[in-house]
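The other protein chains are all here in position, but one chain of the complex has been omitted.
The chains carry the letters A, B and C, assigned in the order they are written, with residues numbered from 1 in each.
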Amino acid sequence: MSSRIPLPYAPRVLELFQNPQNLGRMEDATIVASAGSPACGDMIAFYLKIDDSDTITKSSFESYGCASNIAAASQLTIMIENKTLEEAWNFTWNDVSEALGGLPKVKTHCGSLAVGALRRAVRAYFKEITKASPGWLPGDLTKDEKHALEEEALAEKLGKKYKLL
Amino acid sequence: MSSRIPLPYAPRVLELFQNPQNLGRMEDATIVASAGSPACGDMIAFYLKIDDSDTITKSSFESYGCASNIAAASQLTIMIENKTLEEAWNFTWNDVSEALGGLPKVKTHCGSLAVGALRRAVRAYFKEITKASPGWLPGDLTKDEKHALEEEALAEKLGKKYKLL
Amino acid sequence: MSEIDKLLDQHGKAITEVYLDWENGSKIEKEVLDAMIPFYLDRKFGNPAITHRFGWETYDFYIGAKKTIAEPLNINPQSLAITQSFTESNNLAIKGIVRANKKKKKIILSEVEHLSVIHSAKSLYAEGVKVEIIPVSNDGVVNTDILQEKLDDDTLLTSIQAVNHEIGTIQPVKEAYEIVKDKNEDIIFHTDATSAFGRIPLDYSKLEVDLATISSDRILGPKGIAGLYVKEGIKIRPLYEGQLSVEILSPDVENSPLLAGFAKAVELQFARFDEIKRETSRLRDKLLYGFQTTIPRTDINGPQGNNRAPDNVNISFLGCEGEALTVESSMKGIYASSGSACTSRVLMPSHILTAIGRKPEEAHGSLLMKLTRINTEKEIDYVLETMPKVIERIRSITGGISL
Partner (left out) sequence: MSEIDKLLDQHGKAITEVYLDWENGSKIEKEVLDAMIPFYLDRKFGNPAITHRFGWETYDFYIGAKKTIAEPLNINPQSLAITQSFTESNNLAIKGIVRANKKKKKIILSEVEHLSVIHSAKSLYAEGVKVEIIPVSNDGVVNTDILQEKLDDDTLLTSIQAVNHEIGTIQPVKEAYEIVKDKNEDIIFHTDATSAFGRIPLDYSKLEVDLATISSDRILGPKGIAGLYVKEGIKIRPLYEGQLSVEILSPDVENSPLLAGFAKAVELQFARFDEIKRETSRLRDKLLYGFQTTIPRTDINGPQGNNRAPDNVNISFLGCEGEALTVESSMKGIYASSGSACTSRVLMPSHILTAIGRKPEEAHGSLLMKLTRINTEKEIDYVLETMPKVIERIRSITGGISL
């Protein structure tokens, strides 16, 4: 491979960038979580409104990030609407990317950040609100969560390394 | 110097190439000499008609060579017309080059070949015809003669080295 | 309909379009193209070293074109090597000097050099080369005291750009040059003048740098041709090998149409040098201060006033991520680039913005716009009128995320 072809966005990304669904702070959110770091230029806040049967009745996001980041977050909020937390948990970065028409490879982290933020919110919900962990919730961090964390760790490292580039 | 600018010919070179003066074999030449080698792609034959007072009454040339070679030989035949052998001897490659409007540097050997052939003819005349060397004739080879000889030596070397290029 | 057609369809096309991304790609004027066309279609495309009429015609043109390009620098045209890009010129300067001068091993660069300079130098680690990086001030100005400290007997080459390509800093090249030569006349001084040529006065007969990079596409000449001034007597090795050609430092046959375009661009730029300098400076300040007065939380990157290149606008919009900014601007017909990690092909923020101490969130929110002789006041008015809306929308997406 002698050329590096960074596929531009699929049209769906731009559509959601132009018209993000479920954008904005949710004042009455059941739980909120964020992922990413300003150092990497990518951060997401995820708001969930969860009913008594652990179903997401409403979700929203804020994003400091690129168009894919915004689109991925928005897309995920659409996908999880009226889903149970378990169902929502099972969406991977791959599902999001597919729904967006395929994200360019260099943008993997934008998709996984949204998934990471959602999963953080779900974990926080069980830890802070219900204070009981369901059987389907893995004890260890999943791949997508790790990915999001890696981003954060990388950001810190970068922050320190800047002067050494 | 980051560029190698091979000056093209001056117009006079082309003029003499198109219309060479004193071209061709001279059947009744007093003496004839040649210089150069086909291996180098440059060879000159120089014909002189010399009268009793050692004056060149007529000269001509043949050339297997490039346009500058042809022009230099032709120019030299013009310059030596009605000159004594001593006067003719004293023309250098520089004089020829100047008369041609300046030869490109890579073409130095074309000019010096003509001078080399002329001087060979002069030496041959004193050696073979008069069988007496005048005082003004240097015993050792002059710069321009050496140059012509170098060309010949180089040609032989090249001939052997070809396969090694 | 291809996926990209659909993307472009979704994107739409603004009625007013203002292209300011000259750092990443440029067009040429009709006049420059017209200067090139005869060489494409008609004559003088021959090899200037071949002994026939086509060759001689090309030779004649070639000599004249090099003279035109060399003239504003006040250098001997024969000292100007023609290359294919400023990237090649910078590689040639760095690697060519190192490979022709094997005794000394140290190269000194500034932290804000173009990546072609930095990466060329670092690629020579394997050949035993040491690279020292000089830091810069918050305005991007090279610290000449540290330069002075780093110079030693092992120093072969110093490379300090004339103008920074991203933040427009005009470097103290004369001062740096003198410091270097005071230490040792033999230390070679290279300046990457890509972003300076045609923008600020340069005269290499007075300021005797040893090597200087210039480029055609940065003054709206065609891409694919650039130059490297190599002072008489400097030993340098070519980057690649081939047949011998007119250019000692490049084995490629001379590219007449591109050279003709380069020469024409030089003519156009220098015929109106003062006027272009004044006009772009005015539009630059109109943009910089216009943004600052109409948009809250903005920061100018790089110096101001006469210390800044006339064509450079670089500003950070806090609370905005730069890639999102370039996309949103694009939808309004404004084309610019960003130092954000997300707009680059590797996900790293601009090394220049981090070198001047910008926090990551400042670097990520930066927008780079350049001004050329063909940008108009009307375009700038449109940009000033439109950008507040662009920034507002992007900030509305960021919402309350605390950075």
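Quick note on the criterion: contacts are C-beta pairs under 8 Å (C-beta built on N, C-alpha and C of every residue); 3 or more make two chains touch, one makes a residue touch a chain.
Just so we're clear, the structure is a prediction, and the values are computed from it rather than from any experiment.
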Would you mind listing the shown chains in contact with the chain that isn't displayed? A, B, C
Which residue from C:4, C:100, C:146 or C:384 sits in contact with the chain not drawn here? C:4
Residues belonging to subunit C that touch the chain removed from view: 2, 4-5, 7-8, 11, 13, 19, 21, 24-30, 33, 37, 40-42, 45-47, 49-60, 63, 84-85, 87-88, 90-91, 95, 114-116, 119-120, 122-123, 222-225, 239-246, 251-253, 255-258, 323, 326-327, 329-331, 335-337, 342-346
For subunit A, which residues reach the chain that was dropped from this view? 1-6, 8, 66-67
Missing-partner contacts on subunit B, residue numbers: 4, 6, 8-11, 14-15, 17-18, 20, 23-25, 34, 38-43, 45, 62-67, 69-70, 101, 106, 109-110, 155, 158-159, 162-163, 165
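By our rule, only the chains that are shown with their structure count from here on.
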Chains linked by the largest number of contacting C-beta pairs: A-C
Taking each chain's centre as the mean position of its Cα atoms, how many Å separate subunit A from subunit C? 38
In angstrom, rounded to a whole number, how far apart do the mean CA points of subunit B and subunit C lie? 54
Counting in whole Å, what is the centre-to-centre distance of subunit A and subunit B, each centre being its mean C-alpha position? 86
Using the touch definition from the top, which residues of subunit C touch two or more other chains? none
